[in-house]
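Once you've had a glance at the structure underneath, I'll fire off some questions.
Left out: one protein chain. Kept in place: all the others.
Now for subunit A:
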Amino acid sequence: MMAPETSSDLLQVSHFSVDLYTARAALRPVDGVSYSVAPGETLAIVGESGSGKTVLNFAPLGLMPTGVVTDLSGSVLFDGQQLVGLPEPALRRIRGGKIGTIFQDPMSALNPALRIGRQIAEVAELHLGMTHAQAEARALDLLKLVRMSDPQARLRQYPHELSGGLRQRAMIAIAIAAEPRLLIADEPTTALDVTVQAQIIGLLKDLQRRLNTAIVLITHDMGVVASIAARVAVMYAGRLAEYGPVEQVLLTPRHPYTRGLIAALPSVDDAPGSPFRGLPGTPPVLGAPLPGCAFAPRCPQVIDICARQYPPLRGSGGPGPGAAVACHVVNARPSKEQAHA
C-alpha cells in the first residue's frame, strides 16, 4: 500500500491523524497520513495553505497553540521512540535536541529583545549541557558554519539589525545547535528574496551533507522541492494525494491534483502577458473528515465513486519505491510507467 518502510528509517509516520478541538469547532487537519524519512534524507511535504502540512509536522512535537485541545492518533516513530502520547517533558528533550526546527519568517521567529548569540547559545546549554562560556563559543562556531559574515560581531547583534537572509541563517544556527538528526523546515525560504532563497537552500544542502541530518521540508514551492528533496509527499486537505521520488512526482505526476499544481507553475516559455494559470475551485474548509476524495469537487476526471469512497494511497506496483497515488481513477487503470515497463 505504502512505499516500503525499512526499520532503518529515522522517522516513520503511519496512519497518523490529528484532531483539534477548539471552543467552537472540531477539526481534523491531518487524516491518516503515512510516510517515512531515512537518516540524511530530504523529504518535501507540498501542499496549499491549510492542507495540514504544518500541523502534520508540529503536532507530534507538541508545538501547538495553547487553548487548542490536540488529539493525536496513529504512530509517529522517531529514532525508535513513539512520539504519539509521549509526555511533554520527554518531548521537550527531543525538541531542539534531536529535532531542530526552522520557521518561515525569521524576523518574527527570533526574539527581538535578545542577542543572536544568546538565542543560539541557549540551545547548546539546554541540550548539550554546556556552560555559558562553552555555549557562547559554540554559538560562534555555528555562525561560522552557517557562513555568516563577521560572526564575532553578529553574536552581539539583535535580530532587527540583520537582513532577512542573515536572520534565517541565525535561525538555522539555532536549529542545528544541538546537532539534530532531523531538521523540520517550515517554508524556510518563503519570506526571503529569490536570490537569498537559493543561498539558504544551498546552505541547507551543505549542512545536511556535513552533519548527515535528515530534513523534512514543508513548502509550496515546487522549485525548492526539485532542488533539494529526494522524495516528496503531496498533501491535500489533510491527506496524502501522492507520495514518491521527486523525479517521478514532478516529471510524471499522476494524481490530478499534483498534475494541476505542476501545470499551474509559470514557465519561462510562456508568452509575456499570458494568463496566470491556477487550479479552479478552492480547497475544502477543514472540518469533519470527508467520506470521499477531498479533491473530487475540483477534479477534472471525477467519477461517481470519488464522492462516496475515500481513495487509498496505492503504489504503482512497479519495482522499487515508486510514486503512490490516492486516486480511484488513476489506480483503476495501469499507470504509464507500468505500461512502458
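Here, contacts are C-beta pairs under 8 Å (C-beta built on N, C-alpha and C of every residue); 3 or more make two chains touch, one makes a residue touch a chain; residues count from 1.
As a convention for this text, contacts and distances are computed from a predicted model.
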Checklist line | Chain left out of the displayed complex - its UniProt protein name, from "dihydrouracil dehydrogenase (NAD(+))", "Peptide/nickel transport system permease protein", "Alpha/beta hydrolase family protein" or "Tripartite-type tricarboxylate transporter receptor subunit TctC" | finding: "Peptide/nickel transport system permease protein"
Checklist line | Hidden partner chain, touching residue among A:Leu61, A:Leu166, A:Ile218 or A:Leu261 | finding: A:Leu61
Next item on the list: Would you indicate which residue among A:Val37, A:Ile174 or A:Leu217 is in contact with the undisplayed chain?
Entry: A:Ile174
Next item on the list: Tell me which residue among A:Gly80, A:Pro112 or A:Gly129 touches the hidden chain in the full complex.
Entry: A:Pro112
Next item on the list: With the missing chain put back, which residues of subunit A would touch it? List them for me.
Entry: 61-63, 65-66, 89, 92-97, 100-101, 103, 105, 108-114, 122-123, 126-127, 158, 160-161, 171, 174
